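Sharing a structure with you now.
Here the complex is missing one protein chain, while the rest keep their positions.
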Amino acid sequence: MLPKWLRVERIVWLAFASALALSGHAFAESTQSNTSVFSPASTPAAQEFQLGLFVFSITAAIFVVVGGLLTYVVIRYRARPGDEQSEPPQVYGSNQVELAWTVIPVLIVVVLFLTTARVIFAIQDAPKPDSALEVTVVGHQYWWEFRYPKQGIDAVNEIHVPLSSADHPAPTYLKLLSADTDHSFWVPRLSGKTDLIPNHPNDLWIEPMQPGLYLGQCAQFCGVQHANMLLRVYVDTPEQFAAWAANQAKPGVQDSSVAAGRHVFETQACMNCHTVKGTAATGRFGPDLTHIMSRDTIASGMIPNTQDNLKAWIKNPDTFKPGCLMPAMQLTDEQIDQVTSYLETLK
Amino acid sequence: MADSTLPIHGSLDLTPPQEREQNLIEILHSWVITVDHKKLGLLYMIMAIFFLLVAGLEAILIRIQLVVPDNHFVSPATFNRLFTMHGTTMVFLVGMPLVFAWGNYIIPLQIGARDMAFPRLNSFSFWLTFLGGVLLYYSFIGGPGLYGTGSAPDITWWAYAPLTLKAFSPGNAPDYWALALLTTGFGTLGGAINIIATVVSMRCKGMTLMRMPLFCWLLFVDAALILVTITPLTAAQVMLLIDRYLGGHFFDTQAGGSAVIWMHFFWIFGHPEVYVLVFPAFAIASEVIPVFSRKAIFGYPAMVAASVGIAFVSLGVWAHHMFTVGMTSAGNAFFVLSTMLVGIPTGIKIFNWLATMWGGRIRFATPMLFCTAFLFQFLIAGLTGIILSTGAWDWQLHNSYFVPAHFHYVLIGAIVFNVFAGIYYWYPKATGRMMSETLGKWHFWLFLIGFHVTFDTMHFVGFEGMPRWIYTYPADRGWQHLNLVISIGGLIQAVAILVFAWNLISSLFIGKKAGNDPWDAWTLEWITPSPPPVYNFATEPVVHSRRPLWDLKHPEDPDWKYD
Partner (left out) sequence: MSAIPLIPGGAEQEWHLPSRGRVGMYCLIIGETAIFTIFVVAYVFYIGKSLYGPTPQILEVPILNTICLLSSSVTIWLSERAIERGNMRGFGLWWAITIALGAIFLFGTGMEWYRLIYHDGLTISTNLFGTTFYSLVGLHATHVIVGLIMLTTVLIFTATGHVRAEHSERIQVLALYWHFVDAVWVVVFTVVYIVGR
C-alpha cells in the first residue's frame, strides 16, 4: 500500500508528462503551419528566429534551475507529522545571498541586451541595396493597397515579390502608410510585423529565400473587420515576377462584349470608389479592380475569386464581411450578372 | 463582546452582537452609508468578485466563438465589444478594486489603527468606483451604437487613436469607455491617497516603517505608484474627449496630430498599471508564505528595496508595448534594456520567497497551495516577459496570442491565484468562520488544471501566427485544434470558480467557527476577534518588532532581539 502522498505525486507526474507530450505535439504542429514564427523563409525572420531561440534557451535554463529549486523545497520541507510541536530555526536574511542573486541576473541581462540590440540594429538599420524592390503599402479598413512606383503598378491584397538568393539578392523594401486607422503588416514566415500608422510612415524589408505563397494578416485592431484583412504574399521566381509585373502595369482590358456590364459599373456608382485603369473609373476609396481576375481571392484574402462568390459579394458584401465599408448597391440580379461578366474580363 | 480587561467601562458598546435587533433594511442601509474600512474593504471585494464573474462570462462567450473556424456564434461587432469589455472590466472593475479591497481591510488592522486616514473619502472613492462600473455596463443598453444594439466599447481596452475619434467611431462607445474610466479613476486616486496617508500617519506606537508588515509596504508603494500611473490615463482620456466633442486635434492625424502620442500616453499609464495590479499578489504572498512555512520572511529589507525598485523602474519601460510602431533602433534598444532590468528586482522577490520556504515546515493548507502555484506561474510569466522584451523577436510575437498568454499568466496565474490564497487566509478573520478545506482543494486543482490547459496552449497558437482581436479565423491556418483546447480549459476554470463561489457563500453559514488566530500567525490583525469589532483595537497596540505576535508567543526568542 503506497503512502498517500506518493499517489498524489503520481497523478501530478502523469499530468506533467501528458502536458509535456501535448506541448511537444503542439510545437511540432506549429512548425508546419504556413504562419509559424518557427519556420522563417526570409532573412529578417531568420534573424529574429535565431534571437528567439537564444532567449528561449536562457529562459529555459533559468526555469529549470529556479523551478527545480522550488520543486525541491516543496518536497523536502513540507511539514511532517509532529512538526506542530516546534518552529523551525528562524533565518531573517543574508547579505551575501542577496548580492549573489542580484549580480547573476544583472550579468544575464547584459548578455541578453547586447545580443538583442545587435539584432535590432542589424534589421532596422540594414542599408538598402540598389537592387531592392520598392513597394508602398497603404493600409485601409479592411484591405491592402500595394503601389510599385517604379513599375507603375497598383496591386491589391495579394502582393508579388521576387525571390532573393545569396548571389542575386533581391530584397523588397516596404514603405508602410495608412489611409485611416492603425494597421500592422504581419507575414510571420517573412518578417516580424511593423505597424501602419496614419501620418507616421514606417519601413519594413523582407528577403524571401524560398518561392511560394506566404500568408499573414493585419495585426493591429483596426475596426469591425480587422479579422478579415488577410495578406497573401507570392514569392515569384524572377521570370514569374517579371511576367506578373508586366501584366499589372497594363491598363484594363477593353472587351466590347461586356459593354453592358461596363455600363453598369460606370453608372451604378462603382467608379466612385474603384479604379479601372484606362477608363473613366478613377475612384480611390476602394481597391483597384484593373486586374481583379489576376487575384486568387477577393474581400482581402477571405474568399476564393469565383464567379459565384463575385456575384454574392457584389449583391451584398455583408454576407461575407459584415461591417466592411462596401455597401450593397441594390443592383438587380441582371445587373449583377452583367457587371460580374465585365469584371471577369479584367485579367 | 467587548474586552472586560479594558480600563474604561461604559465608553464602549458592550451589547452582545446577537442581541442587537436589525432588520434587513437597517442592515443594507448600514452598508450603504458605512465609512468603516472593513465594510468598505468587503464592498470592494464583493464588487471585484461580481465583475470577475461578469468578465469571466464574457471570456467564455469569446472562447465559444473561437472554438471552431468561421464560427457565427456572435457577430463581429458583438465579439469586439466582448473582448473590449472583458479587458476593461478585468483591469478597472476587478483588478483595481482588489487593490483597495485588500488595502482597506487589512492595512489598519496590521498597523494597529482604528480606521483609514480619511474614512469619508474612503466611502466616496468606493461609490465612485462602483458608479464607474455601472456607467460602463450601461453602455450595453444605452445609446443606438453603429453596428448593432447598444454602445458598449468595441475599441480594445487600449482604445488606440485614431480609431477612437469621431470619424471612425461615430457612436458613443469611446465615450462610455472614457467617462466610466474617468469616474473610476477619481475613485482610485482617492483610494490611493487614503492608503498613503494611513501608512504614513496612522501606524501604532513602535511600528516604524521597517517594522511594518510587508503587506502594508507593498500596498503603500502600490498606492504611490497609482498616483503617477492613473493620472496619465486621466489626462489622455480628457484629451480624447476634447478631440471627440470640442473639435480638438490631439490625436487627429488629418490635422497633423499624432496617433503615436496616444500610444505613449496610454502605455505610460498602461505598463506601471500592471505592476499596480500585481503588487497585492506580492503582498499576499509575503504574508501567507512565511506563516505557512513557519519562518520569518527572508530578506525583509531586500524585499522593501526590490518593491520600491520595481515601482521606479516600471515607470521607464512603457514603450516595450510599442516595439512595432517604428521607433528608432536606439529607442527600441533602450526599452529592451529597461524592461530586462525590471526583471531583476522581480526575480529577487521570487528568490526571497523561495528562501523563506527553505528550511521551513510547510503546511499545504489551501492558501499555501495557491501561493505555491503562484510561485511557479509567476516565474514562468516573468520569463515569457523576458522573451517578449527582446525587441526584434517581439516583432514576431507582439499582438499575437503569445502576448495574452503571457499576461494572463500574470493576471490569473499570479494575481488571481494569490487573491484566492488571500481570501482563504483572511476569510476567517473577516467572517469568524473557516472556508471548507475540501472544497478549497477541489477549487485549487480544478482551477490549476483549467488554467494550464488554456494558457499553456495559448502560447503555441501565438507561435502559429494567430493575431489578437480576431473574431474568427480561416480553417486553412491550422489553428483550430489549439483553439479547441484553449476553450475547453476555459470551461474547466468556470467550473472551478463555481466551486469557489459555493465555498465562499456556504461557509458563511456552515463553516467551522474560527478563533482569533486560526493559522497561528504573527501580525496584529490576528490579535483581534474574528470578525473584529468596529473599533479594531480596544487600546492602541505598541510593537517592538516586525512580528508582534511571534514575540508574544515566543517570549524566550522574540524578534526584537534580531532586528
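Observations on the model:
The first chain written gets the first letter, and so on, giving A and B; residue counts start at 1 in each chain.
Heads up, the rule we're going with is that a contact is a pair of C-beta atoms (placed from the backbone, for glycine too) under 8 Å apart; a residue touches a chain by one contact, two chains touch by 3 or more.
None of these values were measured; they are calculated from a predicted model.
Judged over the whole assembly, touch between the missing chain and the shown ones holds for B.
Considering the full assembly, B:A236 is the residue among B:L136, B:A236 or B:A521 that touches the omitted chain.
Note that of B:F100, B:Y160 or B:F265, the residue touching the chain absent from this view is B:F265.
Interface note for the absent chain: among B:W31, B:F118 or B:F168, the touching residue is B:F118. Shown as candidates are B:L163, B:A192 or B:A296; the residue that touches the absent chain is B:A192. For the chain missing from the display, the contacting residue among B:L57, B:M210 or B:L227 is B:L227, taking the whole complex into account. Taking the complete complex into account, residues 3-6, 117-118, 189, 192-194, 196-198, 200-203, 205-206, 224, 227-228, 230-232, 234-236, 238-239, 242-243, 246-250, 255-258, 261, 265, 268, 527, 537-539, 541-544, 548-549, 551-552 of chain B touch the chain not shown.
Just so it is clear, only the chains that are shown with their structure count from here on.
The geometric centre of chain A is 33 Å away from that of chain B, both derived from CA atoms.
Residues 15, 19, 22-23, 26-27, 29-30, 32-38, 45, 47-49, 51-52, 55-56, 58-59, 62-63, 66-67, 69-70, 73-74, 77-80, 83, 87-94, 97-98, 101-102, 105-106, 109, 112-113, 115-117, 119-121, 123-125, 141, 176, 180-182, 184, 186, 188, 191-195, 197-203, 215-227, 230, 302, 322-323 of chain A are the ones that touch chain B when the two sit in their complex.
Looking at the complex, you find that chain B touches chain A at residues 75-77, 80, 147, 154-156, 160, 162-163, 168, 253-254, 256-260, 293-296, 298-302, 324-326, 328-329, 332-333, 336-337, 340-341, 343-344, 347-348, 350-351, 354-355, 357-364, 372, 375-376, 379-380, 383-384, 386-387, 389-400, 449, 452, 456-457, 460-461, 463-474, 476-479, 481-482, 485, 554, 557, 559, 562.
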